[in-house]
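Removed from the display is one protein chain of the complex; every other protein chain stays in position.
So, subunit A:
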Amino acid sequence: MTRLPPNLIIGAVLVALVAGTAALSLVWTPHDHTLLNIRGKFAPPSELHWLGTDQLGRDVFSQLMVAARNSVAVALISVCLGGVIGVALGLLASAMGGVVEDVIMRIADIGFAFPALLFAIMLAAVFGPSLMVAIIAIAFINIPVFARVTRASANQIWTREYVYAARAAGMGRVTISRDHVLPNIAAPIIVQATIEFAIAILAEAALSYLGLGAQPPAPSWGRMLSEAQTLMYLAPQLAIYPGLCIVTAVLGFSLLGDGLRDITDPRLVRQR
């Protein structure tokens, strides 16, 4: 094995940090993140409150931890949901070819051109804003992305001789898609999923910032940011902390995705 690319290592460390924090928040936070303490509001960092308290005296560090959990959960569920549907559609398009492929890919194009934000606002208007709305909206934008990546990779596999051999051995399209195509395109799909994870975290923050995602009291980096906005001059640190968290998570997943692509894409390997 050649030396691992630095972006992979940095990305993996940042992702581990975010995921670890999210996991830890399930069992332990320094304080109850919903506990109010109006007299102790805007406390500076101290041994008791590591990053101080917010405008309602809640512990900022605890809120950030729980928000990490929410972010990761939303990203995970929505990317998996969108990924499974998108990959299935991509495999179907590639296996059937012809009209079916055209129709699926044109629909994917339309989905691609449809802004997630608009979709989320629409959903929120119908069902009321919630974390669920954010999940569905993000999953929705992920479907065409995965459908495209899957179809492009799968189309290459369908021209391989081993697929010809499998067809010659009487294997059907479904069996070939499952046994020969999917395992051989796992790498690009995983890379795409990692990159989509970063986008999903950013999207969740944006939706929550606009009030379309996590609802109070569930903490979310995006909502913390929007609440801190009005207090920018009074307590700028309240905006800076969640901002840094978003940057860390997005950067981590982006770098990890890039790094994974570098080690799995043979074309890039040869260039190095």
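The criterion applied here is as follows: contacts are C-beta pairs under 8 Å (C-beta built on N, C-alpha and C of every residue); 3 or more make two chains touch, one makes a residue touch a chain; residues count from 1.
The rule is short, and it goes like this: contacts and distances are computed from a predicted model.
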Exercise for the section: Given the options "ABC transporter ATP-binding protein", "acetolactate synthase", "Protocatechuate 3,4-dioxygenase subunit beta" or "Fe-S cluster assembly ATPase SufC", say which is the protein name UniProt records for the missing chain. Expected result: "ABC transporter ATP-binding protein"
Fill in the blank from the handout: Given A:38, A:113, A:126 or A:168, the residue that touches the chain left out of view is A:168
Fill in the blank from the handout: Of A:6, A:115 or A:183, the residue touching the omitted chain is A:183
Handout entry: Residues of subunit A in contact with the chain not shown
Key = 97-98, 160-162, 164-173, 175, 179-180, 183-184
